[in-house]
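Only one protein chain is missing; all other protein chains are in place.
Showing subunit A:
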């Protein structure tokens, strides 16, 4: 106890100001006395996570108060209001741009932007003021008074006018990013919003900040004759312009596009994004040229010492200037590209493919985190409008369009007026249930769409959560569709077998299957699987892909063809039977309308399902089946033992690991999860068939499957590249789909080479299996592959 007391005395607390500080020493020691040994005293709001970051007094790594011994006099007493030279001014700007990009690279404000004393001072003055006006935002720290500030008139002007405008613009922008972060992004993993209780100019009008920047630019231009190096002044202006444009970004949230209607070109409206890229690339070019002019002491850990800090001392963080520069350019160009493409989308096939292949699949760490969040806000507005639609496109309508694009087009169940006559309470009851179903579908679409801009790790977790919803919905929709069909004949009949069509539950089933496949595949992308798990996963995917393929080519195709048949021949027969008159004429008109508007759409859907979706799943099926066979082959030649899991698995088993891995699917009703026993029999590794002949047979089968897969992906690629056939479904200028399929094809080719290598090894060795049999000679290696879902799995000779 005495040690602590001495320590406190050492700290030499300055209690000159009894109004603001209360001496609690006695109180503290009195309370400590009542604590028993081995007891942890904590507030219930203080959890382990907070504990891991908690400040610990007197510990040099954990006590920010001790920074006063680490900081230099220059840093402690830095006066931000001193006049500043042009070169120093540019140096500060470049450093701040670098720190901004560093913050957006998973760092925090206190160790990046707030380490700048200019920024801290302006924000402190603003936060403390009551008026929250622009005049209050000065660079003077009232605690620091420099007698003779030095500097010439121009340098004073730079400090008072230009530096201030720059810092204001930067803080306003950071404030906007913070807003996007707190509403959309994940705290800490995407963006850390800890702000040291500083207010980032929340009540300051954006216009007046932009006005400050513009007037700074104007005044610099005005003073060009009288002052300094023209190149430096131009450089100064470019940096201000970039900041101005950064603050214009918010305006994109007012843009509104209408899918399915030719919209005006938005190019001029968002030209500032392109211009920023141009200025950065042709004028600014680098953020490191002025670096040696940074005023000493202007960037430090001072803020961590000075302000309310809930966190431990943390080293300053700064990305490399080249990387920061590139990230800055990317921020503008990624936003520009995403918006331009969005504005060109003209139907919901394009919309879905765009979201899947240009957004969802691109959300890796090279995609700017701010643009990720912002695009989400742009895509789904507060009122659920899609891309700001003013004509009523929202999540619900998009959901229905996506359903129509797969199989529900012109389904009778959606045409409430066309339902058979029902008593009012019954009808109401059915309508309520139907509304509930549509609401649930809307929620899961919302879940899916808003997941598209999350980081890839988060995406997979949320997909897994969504799976439960899809599964429940499938049961609910099936019950509903069957009930209204059996009791009231609401819904369509499949031609030829008198069975109900059940389009909604088919749509849900299809989505559930593709989601399951994607969740499984993504484990490879995120490096979750050990090699011994790979065959289990690929085998399960091959099974699910086959089901998806069967659904598309079976029930879904049947639904669509039945619909066409009904609208053409079925309806004609019905009309024929009617007596001439109003009703007949009405029906004729209706049929005509359907023939011109609906039937062509259904045909487009059939084409898409046939030439694209089915092919894709068939490809997935073939390639994963081929890999499964490849593993059986590797098992026979004893490069891997498929029945052996982790080396020292005395606490668990391969079967347990299989079950844990498949946990997300364990509760799914249809298809029920295959057991580990199913897996064992599916890989056909019965030890009694290890004859040379058998292995040869498996070997050729494996080659055939990879060849078949390659051909399917080749066909798919041809379809996508043939704009006449596929242009309707894929947005021009987007290459996501194409790249995806190309990578799949490359994967097949890679595997073909690998399998043949294995074959050669077997050939060259007269004793066929013996060399390979020697387990110690060969090993398997997992490396990055051509496609994110297919790492390379290669046989290596052990070194």
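We adopt the following convention: a contact is a pair of C-beta atoms (placed from the backbone, for glycine too) under 8 Å apart; a residue touches a chain by one contact, two chains touch by 3 or more; residues count from 1.
Keep in mind that, in the parts below, contacts and distances are computed from a predicted model.
This figure omits one chain of the complex; the name its UniProt record holds, of "N-alpha-acetyltransferase 30", "Trm112p-domain-containing protein", "MOCS2A" or "Ras-related protein Rab-30", is "N-alpha-acetyltransferase 30".
Checked against the full complex, the one of A:152, A:461 or A:722 touching the unshown chain is A:461.
Considering the whole complex, the residue from A:128, A:230, A:431 or A:660 that touches the absent chain is A:660.
Only one of the listed residues, A:34, A:52 or A:596, touches the absent chain: A:52. Across the entire complex, the residue among A:40, A:130, A:231 or A:580 in touch with the chain not shown is A:40. Where subunit A meets the omitted chain, the residues involved are 38-40, 42, 48, 51-56, 59, 61-62, 105-107, 186, 188-190, 312, 314, 455-458, 460-461, 468, 526-530, 645-649, 651-653, 656-657, 659-664, 666-667.
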